[in-house]
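Of the protein chains in this complex, one is absent; all others appear in place.
Presenting chain A:
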Amino acid sequence: MASTYRYLQRAAHESPVIFYSLVIGFTGPLMVMTVPPIRKSMGWKPAERVPTTFPLPNRARQPVSGYEDP
């Protein structure tokens, strides 16, 4: 643990751009994994998905035969 900390400290000192770019870059996916559970525990409900098709009718399907048009 201490050696990892020392390594990170050294990396931040020796190549700060790469180090902090990685920090910024890894913060993103970390947030994607941690933020929604925290929000859910505080009472947030995800919005309903926007429908992309018509809902199926709640009845048996009528078989189609011939030309039905009047």
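The rule is short, and it goes like this: contacts are C-beta pairs under 8 Å (C-beta built on N, C-alpha and C of every residue); 3 or more make two chains touch, one makes a residue touch a chain; residues count from 1.
One rule holds in what follows: contacts and distances are computed from a predicted model.
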Per UniProt, the name of the complex member that is left out, chosen from "Ribosomal RNA-processing protein 43", "Multifunctional methyltransferase subunit trm112", "NADH-ubiquinone oxidoreductase chain 1" or "GPI-anchor transamidase component GPAA1": "NADH-ubiquinone oxidoreductase chain 1"
Missing-partner contacts on chain A, residue numbers: 17-18, 20-25, 27-29, 31-32, 34-36, 39, 46-47
